[in-house]
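Only one protein chain is missing from this complex, and each of the others stays in its spot.
In this document, chain identifiers A, B, C, D and E correspond to the written order of the chains, with residue numbering beginning at 1 in each.
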């Protein structure tokens, strides 16, 4: 980072070359071509589209990376203080292991060249292949693509953390997170984004409602079922106890960070520096807003009081819902898609908790699984060819959706994709969690759960110096009426 | 987000077209024009200024969006734990409702074409008009403009939240926030940025000291007066009690996030990808720094100890103060403007609390209202035509300020703008809050205020598991000497 | 920020000029040159490389600025609640004072033109010289360069805060932070980045493992020694007590923010908008990941339980370690460099605490000092000319490292740089802290330390409303076996 | 000497303390306790499931006092802690054998 | 009247309270205290240095009761707070001279 100062860059030929090692690729010398225009004499370097694409992809990836903090805060905030160290550790480690595994293996599966429409492994991409030590713009483009993909893979992995919070062994969680980033996610990702069969059918999942969120959400569903509910969550008669969260401002901050990061997630999925990112950012904003409003209003109506945790879920549901259709729908449709997502997430969370008796402390299955499916299907309902074609060529652009006169064609494709990924992920994750459970076990002991995983798994506690309530499982929490 | 991987973008013609649906607009094929330059054979795509502008505007808008989290944290941190859920809910909802309303109505008022210099409504912009489902770069530019504007509108709205914290009904707050984003803010915004009379007079408010911050600050003033002080804030003899904040690190984090987001707020207001953003970022940095220093030093001197909450206010005051003049002054002037803002905010906050007996828990009126006015006036004192003209054409650029030999001309215009907005906002907000108070009421009951709005409005609490002090209003807080 | 709306920018000639005041520099009118290409008729403005560089530098600087929040949170989270106000104040003020001093003095030292290889002062850069009120692209480039440098300088300064936490007087800390940003950091910075003797030797420190982190780390070492350990940290027999942290989720959030900000720190150090930033972002990601994994695994092995605070240190160690070599090594080497950093930081932290009996509450010396040195040396081990040359011209590019067949040449240069900075910083900081100690004193009184610096220095407390444990120094903390 | 333990509404704490100091009893020890009795805490809810925390935060005052002052202290508390609603709390009186002041080993009434 | 102070395991609190309410004692005052005794707290560690917090969080129940009910309350606690391991806690019984209900100045057994 030598500079003398940067002004040098502009005027000193020497320094110029120093930093612009890539000049051959990146700079465009124009000048004498302007025969009749005497004003411009010096050649002027301009930013090529290739470099602009790489930069945009990197910036978007940074924003998506930051979502990792958002997930950690939402999960920790909505659970109890005695498990906070454990939750932070999980959210740190799933990214760390995920990055290494996706570098070594995952990316080579996801983008294996098209021999197979179902599964392949491209050894030339393992360990980032030639981009391992890139020496040209080609390598840099691969690096940027990997970076953007790895943060997506880590998102899918970390979704599960919330659903299994407060009762899962750390080592089992690490093991799971390695397998999802290395194998499970890349396979279905390959189907849709890597040149596989769903992509070939013009299944549209622009930014990952299905590829990322539903995969994470269905994995979370299997995980929550297999690890079982937290002690004290359900009474013998099947009635439900509230397990109160320990830090609502922390959860709300996490929501804001996730929303912020989503501006990398969706607009970044153009993979290129194009004007169309602004429309995507607008649809994303509106769906998040209507999702939040819907969930708050519905909870206000049903519970008599507006529930913040439901509002947070609603915003995230709107964001997950718009992720697939963000570049295929109008702003009006986006507002409706978010609104519906906010309603869905509310009833889904209650249904899973109260009817299915599955304990998902943060509502991850509803937000990511169910609303991911909703968003993917919404492409077949609200999608408009005239918008989509701005981001794709006319052959691969979607058909108009059901509500825009296109009939059931695109909707059918979307439903097939949703169904295929659902079946695949449920099966794959069932096998994985079954094997983990059978060998190393999934669940901590009841004693450990009672005193908290911070003490049991890490030997310490999150909030030294604060006087905490001595809560047992259902201690001092009595259910009255729902 | 299909890619195979992104390398494909560079070499495969097919994919190229797929992603670059906008090629006609965005790509610049140069090549055969280089008759004498045989090296460049292939056409090379470059980033057009139009797309670069859109991207910069979007990135800046993302940063400004994140300020929403900063506001929530500062407000919550500086107030009591028993109201934290409520504060997070307000800060989430004012953005959600604000986005929907500004999409439906607000933008169409603010940028109504120039029939009227005072008020108009451009139906072709309601619900984002043609950019609702954009099919060209024109639409994308409008989308980007809306995005950048909506985060500004939400900022103005959320400022009020802090001043009315800990005692305002949630539903009244929602109602207020709808009205300010839909109507109040767009009208004065139209005057200055939307082609209205103040803009026509070359009133300069580059990034919104007046348009955004003063509007929010004056609305906060009316709100704080109309809702009345918190229980226990003032004794019968008029003396003041301290109501201690519950989480200073949270407030400080909020300040850092706001400062970070301000780098979108001010530099983004170029509305274009230009080199001049760097100067704006520098003036912004220096004013924030001197604002923080000034407030800490003054509080150290007056209180014998340096006060963190005043320091936070000082940084924000510096930022608000430099918002209008950031692109019109030198770095030295910026440092002075920030310094003065830091001093002003200190004395202003004490004056409002102790003399006017208005209870503004976070100092919002002083930071945003008063220092917004100061910043706007500072343009007329420190502004330099030679700097300003870099960002505007020579007709619309400001005159030199009083301290730079320009006399009172620009200062007069600035003062008129400050005064006009002050009068307008006080009047409009008085009517709005009056009507809300008369119909649904503004203030929660005293009992609810005592036990906290978290319990009263939401039925739960922010910090489950922590043992909290059982504080009544002035409980265990006795004023001694100021 | 006038627009009508932004669409106007595209079509109205007038507005066009208004915002594009810099057109002469920035816009490239191409058109009639396309003699044979009748499609493109209108001149199309494109983004010049100069403006793109400025924008990238600014964006990167914004991200690095945000690291200030990360440092504050990690430091506060890993220490006790009774000092949190003080820590926030320090982290706010060191940036505020740092910005002003670096503007007035520091930058003029660091980039003093090459009269001297050791020390100089370029009066034309003091107070940003001509860029104080820039009127051309040259000035904007200097502004951007200053902005990027000031956030680096503040990083170096703030590192020390953690090592001296919980016992240092605020005014002494402010005094120290002024001196490091104004003088100490700029001098060694000049040697390496400002045209000084180390840079001339082709010493490679791409993004500041030595320039920023080691300088901060060695200063932290001197500071921690001179201020002495916290009360109760060491028993009379020399054995060590644990002083438990007060907020682990806060510390983890700080780590995520630092990681996020590092994507400005390293990729931004290209100082130019080039495709190579993607490779830098990948090496940064992998080293952080392996650093985190290594520290967790080693702590798990040694302590029987995985330690979160060590994991946080490990991620940061990986990031510091890759900072110098990020643009000179392959992704595989990056993974190894991070892994080694994670192991080093673990043993280093224990060694400093247990053998050297130096009390560094957050492990700043190990993370920044030791791992900064490790990263710088790693360039001489893992560096590859073929990668490095992409970012520098062939004359200034590094030689291959020891493990890549380049022998000891580059390694020798790197070792010399590490050694020179070590000696210089230890000497300079010893003098500074000695003088501060001799005049105003460094350490607060024991009573103040016991009741906390929040009460002693600021007269209040961070967490009003929470019931806190009444902890004395070693109160209720008994050491058993390590 | 007698020990008075008064379990009062938290919201009445300020008032009781200031009244006690008026009648010359500006010393006591208090702590945050939780009460289970006839009065129940407000029900809270999280995600629509109500829960009754089952107890009410109360303040426990502990005052050791000479026998003569007992009645005036009792009256003072009756007055200041009164709302008339269920949950105003209880007062327990018991015997104290001896009191010491650590600072100077004063004992008995002198130590109060 | 008697005062029962029972220092029990925090984890047994729920059970004791619900058993007491079954035998007609649905009122008590409790608080979070810390105990030092034969049983020791789990050792914690931070950055590899173990530390013994030296005490165990316990719940202190305070119940004032008529003399007749004393035995049944004691039995109830013996039952519900029992695990058989070291650290089950202690019960202290002492005399209470008088009890008042603040709400209506009831005194004596009526006030309970």
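The rule we apply is simple: a residue touches a chain if its C-beta (ideal position, glycine included) is under 8 Å from a C-beta of that chain, and two chains touch if they have at least 3 such contacts.
Source: prediction; values computed, not measured.
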item	value
Contacts of the hidden chain among displayed chains	B, C, D, E
Residue among B:183, B:242 or B:389 touching the omitted chain	B:242
Full-complex contact with the absent chain, from C:104, C:201 or C:467	C:467
Those residues of chain B which, in the complete complex, touch the missing chain	240-245, 299, 302-303, 305, 307, 309-310, 349-350, 353, 476-482
Interface with the unshown chain - residue positions in chain D	3, 17, 26-31, 62, 64, 94-103, 105, 111
Touching residues on chain E - with respect to the absent chain	2, 6-8, 31-38, 54-55, 58, 60, 74, 77-78, 81-95
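In this section, only the chains that are shown with their structure count from here on.
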item	value
Chains touching both chain B and chain C, listed by label	A
Inter-centroid spacing, chain E versus chain B (mean Cα positions, whole Å)	54
Whole-Å gap separating chain A and chain B, where each centre is the average of the chain's CA atoms	29
Mean-CA-position distance for chain E and chain C (Å)	54
Numbers and ranges of chain A residues touching at least 2 other chains	30, 33, 46-47, 50, 52, 57, 59, 137, 141, 144, 146, 244-245, 247, 303, 305, 307, 459-461, 463, 466-467, 469, 476
Touching two or more other chains - residue numbers and ranges from chain D	32, 43-46, 54-55
Interchain contacts (touch definition) - all pairs	A-B, A-C, A-D, A-E, B-C, B-D, C-E, D-E
